[in-house]
Structures are given as structure tokens and as C-alpha cells.
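Complex shown without one protein chain; remaining protein chains in place.
Read from first to last, the chains carry the letters A and B; within each, the first residue is number 1.
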Amino acid sequence: MSGEHLVNEHVRLSNHPPGLPLLAVKNLTVEFQTRRGVVQAVRNVDIEVAKGETLAIVGESGSGKSVTSYAVMRILDRAGRIAEGSVVFSGIDMRQASDEQMRDLRGREMSMIFQNPRAALNPIRKVGHQIEDVLRQHALAGSDDIKAKAIDILEQVRIARPAERYHAYPFELSGGMCQRVVIALALACRPQLLIADEPTTGLDVTTQKTVMDLVTELTRQRGMSTILITHDLDLAATYCDRVVVMEKGQVVETATAARIFKAPQHPYTRRLLRATPKPGGTLRGLLPEDEATGARHAARASEDKAPGDAESAPPLLAVEALVKEYPRAGVSGHGLLGFLKREKKADADASVFRAVDGISFTVGRGESVGLVGESGCGKSTTSSMVMRLIDHSAGKIVFDGEDIGAIPAKSFARLPLRRRIQMVFQDPTDSLNPRYTAARAIADPILRLGAIKGRAAIRARCEELAGLVGLPTALLDRFPHQLSGGQKARVGIARAIALEPELVILDEPTAALDVSVQAVVLNLLHDLKEQFAMSYLFVSHDLNVVRLLCDRVIVMQAGRIVEEGPTQSVLYAPQAAYTRQLLAAIPRPQL
Amino acid sequence: MTEALSNPRPLDAEPARPSSSLFAHARYVLSDNPITGFSFALFLMIALAALIGPYVVPHDPLASDTSAALQPPTWKHWFGTDQLGRDIFSRVVTATRLDFVIALSSVALVFVMGGFAGIAAGFYGGWTDRIVSRLADTIMAFPLFVLAMGIVAALGNTVTNIVIATAIVNFPLYARVARAEANVRRDAGYVQAARLSGNSDARILLTQILPNIMPIMMVQISLTMGYAILNAAGLSFIGLGVKPPTPEWGIMVAEGATNIISGEWWIALFPGAALMIAVFCFNLLGDGLRDLVDPQRRT
Partner (left out) sequence: MAALIGKRLLTVIPTLVGVIIVTFLLTRVLPGDPAVYFAGPAATPESIAEIRKSLGLDLSLPEQFGRYVGDLVRGNFGNSLSTGQPVAAEIASRLPASAELTLAGLFLSLAIALPLGILAAVKQGSWIDHACRMVTTAGVSLPVFFTGLLLVYIFYYALGWSPAPVGRLDAFATAPPSLTGFHLVDTLVAGDFETFRAALGQLALPAVTLSIFSLAPIARMTRASMLAVLSSEFVRTARASGLSPRTVVITYAFRNAMLPVVTTLGMVFSFLLGANVLVEKVFAWPGIGSYAVEALLQSDFAPVQGFVLTMAVLYVALNLLIDVLYSIIDPRVRLEG
């Protein structure tokens, strides 16, 4: 990684003493004024970035990794302030610098790219003009050559037809394209330091790869230093020289990428590393050492179950030539005349969009099947149809010999069949009624469809379910906002299994969770499946996660199935080009 | 990021402190913004005046005494007397009940009509939505006060019709808020989960959607309460609805309007000030309630 750097042609900060790091953060403490008093988001953090070096700051949510970078740029919001420590960039004490000096530094010497690229761009200004604003601010272009320069920069970030895209508004560009524009903004003035704050979170894995490759190439070309802030250890190790691991506002370990992987020192780093799903690893391997060897899990750690019985018996679920069509999105009114916005049916444009385009698959009894694809591939639409939450346009959904697709979604809710198919939702917060306690949420399906009657009996069942999912019964009377993300996920799982369903659809059940919580939840799901002989349809974008839980994998692209087969063969001997492309895009640290 | 910051939580271990109950939140809002507490006290005073005002006022609000006409404020007549020598203080206090009742009943009426129509429109969509939206659009096509004038003129010049007119012109505001909130929640995860648990649409509406929309609707009530009072007072100012000699703030200001030019300010000032304070109180209360329900929307 730290190969030879091209000599930076602009030597602007000539007072930068040789040998010193480009950025030195010492003993940094950042405080936030909150309702519960002063909270230290970052405590005594030391970070150094050498010239041309690529550094990753890795941590889970709340670790203070983003706050650290905001403090460096001095763009903390009003409630936050640097309480202690020093930030020295290129010999300049950033805490002492005037606002005007900081403005000159930002964008010109150090710049930043953010998580959500579309939101990071002014929605009503042409992207070309936004780049020109930066160039003009730092006086790097005169009025006669400014447009040419902006187009040139767009070309450098590999935007096709840059002269045309110069006139585009952000909403006319895809997410990946928007991120390129944000990169163009950040690199327009050839700064010495680039801070990338979760630059690819929310992007598809293939887009992530192109964006990261582009950033790496451009920064290396220019001899720039980079700080990559991410929650993804693999991503950090793939693209960075050194890794800083943060936990609860403090740096727990700093080492080279290779060292972090081979010989992690701090227990937290080890835990994080174990919890990150990787090729060849096991489900149990995700858990911290002490828990993985614990009695509870070891007792039924039957990892390899023969999927053979699924073939002989008729499948639990059979989907045949399933199609879902949507009318193309129409326009909605603005202003007072469109005061109560109505969705206008696309009457002029009669063409329809096929979200799901004739797919067929089966799920056997006790089998778990992964449904994998990137955003917009139709996997969530498929799961909603199988769940009978929405109606399909054509095809069959046969559950245990009965065509449940023929029953309208509206009337399916009250049928006895309903209790046999349940679901775990993607966002544990959104899927809990804020006004129901955990116990009430778990009891809801029992009250509506269950056989158990009577307060005490239902309560006892709730406590039993809480025990099954590892939720302390003391938490049953809490409201969702009083529970952590992992606890909310457990409540959602308890609710889904309350009626002992035969088929459970898991819709990205861990996408909103930190990796360490994900590890626990995945193991829990696996144990429950063994215990109650349930079938899973696991919808996910993450092949590494699907691999751990599923016997078979279905890969979807643009509403169609491109590949299907046993997990091992799909992952290790993919047939379809798209599957290979997906696998190749997963960051793999070269150690 | 800020969410993670204000609530630093370790991985999956301990739960958050259960201190963020509604009560604690209310206490926080009150201590953070004492004005909300003040406006609540003011509200209690107005409610008290409406309840017992007519029984405790020092003079009969209708008794005229031409010998004591047009007196500026004195110890006997705190707010002075009007053209007919009636005690303005007694009239202002007595009027509280009528103004309060007009505003409250019109808001209650529109809350039920607009709230249910809006929730149904947002939840069911389709034809229900189209009808409710078209109705609201048509009402919104008129300047609201002008429509209220037209409705009162057509239905007849009575207090009941002022209430009805005020409710009708407020209908779109309620329907819109309720529709938007219901629409957002229609596909929320917990509503989907309730469907999977075997809840019917009606039950989902009642147990999942309504309780979650209620707080926002309550804020809407206290925000439009002030407008309802202003609307009713404006109508009676131009001579609609309430008839003299009934004490009512709007009509009392109208009665004092001609005397302003000759310098007898007190006849119009006190009822006008009472009106202003009442509306001010409801607006502050509405802002405070909004903070209580959703601190992020604070502006």
C-alpha cells in the first residue's frame, strides 16, 4: 500500500517540517452538551497520520469515530466542543486557528466525504456549479477556465460524459454517481488530507468496490493522506495501511492492518474481529471466545445438518413463476394545490415496471434458504408477497400444498394459516409500536391468533419466549425506546416465533445492528431454528452472513433469479457472472 | 450520530436507563422552557374565568347606567365603562365563557370530523383518500375567513353557525395532518407486524395508528384553538353571530372602535387585550406541547 508516491506538484504549505506527521491529534477530548448533562463523546484520543499514509478508524456506533474527524475539521455542531488536547495539521495548531484560516484549510488542504452522498449535495444546484463554488472559493480557477476545470475534475472521477453531467442535478444521478461527485468536490483543490466518513455505507457492494478503488487510486496518485472512518474491519484492512480501533470514545488499539488481523492485542479488537463474518468461519466462531465455548450453545452445536430430507418430502413453500408489476411512478403535486398530495396514476405512461419477473423456488421443511441480491433486485418484494402482505400480479405461492397466493392479502390476516408464516423485520426500532411494552408486543400475535387464553397464561408464555430469545424477563415491561438495538431485535424474534410458525421470513434481520450484536442474533436465530424445526427464508444483501445461516442460496438480479444452489457451491464455485461479480466486490484484506 | 451520542450504549449488554418516561420528559421541557409552564398557568386562569367568571364579577355585565357612561378606568370600574355605562371588566370576564365555548366546540367538532376523515384517507388510500382530499382542496381554495363569512351568511347569523363555519374552515388543517401521519405509519414495521399477528385493518387503525397519532393531533388542537378564537372574534367584529348586548370580545372591540378616534381607548383595549392573551396562551401552549411530543421539531 505504502508504495512510492508521486511527488505532489503543488507544494503549498512549505512550512511543513519534514519528518513530522501531517496530522497529529493528541489527547483529544470532545464534549457534547446534552439533556443529561455533558457527555464526553471522545476521550484522550491520540492519532497520527503521516504524509501519504492511509489510516482507518474503526468502531461500532457510538464509538466516537465520526466525532473525532469532525473535531479535526472543526465542524462539530453547536452542542459539541473540543474540551482538551491538540490538533496539529501540517504544523498549524487547529485549535488556535482563526475561522478564516480554517476556511482556507477546509477544502484546500483537508477535505471530507460523507456517508449519504445524495444528501451531501445541494439538491437544487447543478453539480458542475457546486464544484465551481469550491474552486472559486480557493481561487484555483479564473472565470474563463473554471467550467473546463470543473468538467476535467468530473472526468477524473470517471463520470461518463462529464460535459453533459456538469449540468445535472443530484436527483438525476445514481447513488454511486453522486458519491463520485462528492469525491470530485473533495479532491477539486488537491488537498493533502482526505477524511472519508463511512463513504460506502448504504451503497451496494459492487458500487462500494468501484468507489473505494477510485478513492484509493486518486489519493495515491496525488500522494495524499487518507483517513477512512468505517464500521467494517474488512473494508478498513483492505484499503488502509494502519488501523485505529475505537470503543466508547477511546482508542483501544492502533496497529498496521496486517497486525490487527494476525495479532490483535486488545480484547475488544479480538471480539470485533471474531464477530465479523468471514469466509471459512463458523457461526459459533462469531461469538466471543468465552461465550462460544459456553455450555448453552455447545449443547446443541450441530453445525452440519444433512439437507437431504428436504429433497424427498414435498417442499413447505413452492413459488412458481411469481411476478409483481408496479405502474411507473407518476408525478406528485407541489405547493398548495397539491396540498394533500395524491399519488397520480400514471395515465399517460402506461408502461409497468416488473419488480419481480417470473421467479420460481422452493423452501423445504426445516431448510433455510438465502435470498441474496443488491438493492432493487426484488428480494424484499418477493418476501412481502410470500408473507401475503402484498398481492402478486401473476404466478403461484403454494404453502404446504395450498395456493395461498390465491387468497387476497387483505383477508389473509385473520386466517389460521397466518400463524404458520411469520416474519422478522429489518429495522427492530421501526417494527415495534412505540406505545406497546415488550410483553404486549410479544403477546399481540397470541392474543389475535393464539390458543392460549387468560392473562396469566399469556404472561407466562411471554416470559417463556423471552427466555428462549435471551431477553431478561425484567425488560418485558419496558417500552421500545428503553431497550437497546439488540434487545429490540430479540423482542421482534420472540414475537415472530410466538405462534410456533413453520416458515419464518428474515428480512435483513441484522442490517441495522452492529457486528457484535449481529453475531449474537445470528446464533440465536440458528439455535431457534434447530429447536423448533422451522424453515427460514433469509433475505439479505450480505453473502458472508447468508453463508453462515443458510443451506441453499438464491441470487437475484433485476427481478430474476440468476443462480441457485447449495450455499457451498454458489459461494465457492459460482456459475453466474453476476454472482462472481458480487463475490469479488466483497472487501478481502490482502494479508 | 447525535442519537448515538446522547445515549451512549454499550453493545448488547445493559439496557438504557428507564428514566426517559413521559413525566421526566415533561419536567425537562418545563424546566428547559419556563414559558410553557407560564402558559399552562395562564390557561388555567382563563379556564377558571370561563367556569366561574359570570358568578363572581362585581357588576351585572348587561346593566347600563347612562350617568356613568364612558368613564375611564377607576377603582369602581377597573376597566372603565362603555357608551351605555356598562362595567367593562365584568363584561370582559363574562365574555370568556362564550368565546371559550365557541372555540372549544368548533375545535372538538373539527377534531372528530377532520381527524377521522384524514386518518381514513391516509390509511386506506384509494377512493376514501380522493374524496377527502378533494373536499379539503375545495375548502382550501377559499381564503378561510372569507369562506367562514359566506357560510355564516348563508346558514344564518347565529352562534351555532359560527361554530360550524369555524369547524369547516379548519377541516383541511386537521385532515391534512391526520392523513400525513396515518400515511407514514401505514407501512411502518410495527403495522406490518400487527398484520402478521392477525389484526384486522380496523383493529390496526384503533390500536396501532390512532394512539401514535393522538399526541400530534393534540398539538394541532392547541395550535388551532387560538386561530378558532380569532376567527370567531373576527366574525363577530364585523357583526356576525353574537348579537349585542351579549358580552363577547370581538363585538366589544367593535363597539369601542368608533370611540378610539375620540380617545376613549379603554372600551376596545381591554376586550382586545383579553382576546390577545387568550390566543397568545394557546399558541404558547401549542408550542410547548409540540416540544413535549417531539423535541426534534422544536423551532
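We take it that a contact is a pair of C-beta atoms (placed from the backbone, for glycine too) under 8 Å apart; a residue touches a chain by one contact, two chains touch by 3 or more.
Not measured: the values here are computed from a predicted model.
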For the chain left out of this view, which of B:57, B:107, B:120 or B:144 touches it?
B:144
Answer key for A:119, A:148 or A:352 versus the chain not shown reads A:119
Going by the touch rule given at the top, which residues of chain A touch the chain that is not shown?
73, 75, 77-78, 102-108, 111-112, 114, 116, 119-125, 133-134, 137-138, 169, 171-172, 182, 185-186, 331, 333-339
At which residues does chain B meet the chain that is not included here?
134, 137-138, 140-151, 153-156, 226, 230, 233-234, 237-240, 250, 253-254, 256-257, 260-263, 265, 268-269, 272-273, 275-277, 279-280, 283-284, 287, 299
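Please note the rule applied: only the chains that are shown with their structure count from here on.
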For chain A and chain B, let me know how many angstrom lie between their CA-based centres, rounded off.
44
Chain B residues touching chain A in their complex are 1-2, 4-18, 20, 28, 121, 125, 129-130, 132-133, 136-137, 140, 172, 175-176, 179, 188-190, 192-201, 208, 211-212
Per the touch rule above, chain A residues touching chain B in the complex are 32, 34-36, 39, 41, 60-62, 66-67, 77, 79, 248-249, 336-337, 339-340, 342-343, 387, 389, 410, 413-414, 418-419, 421-423, 425-427, 430-436, 441, 444-445, 447-449, 475, 478, 481-487, 492, 495-496, 514, 516-517, 520
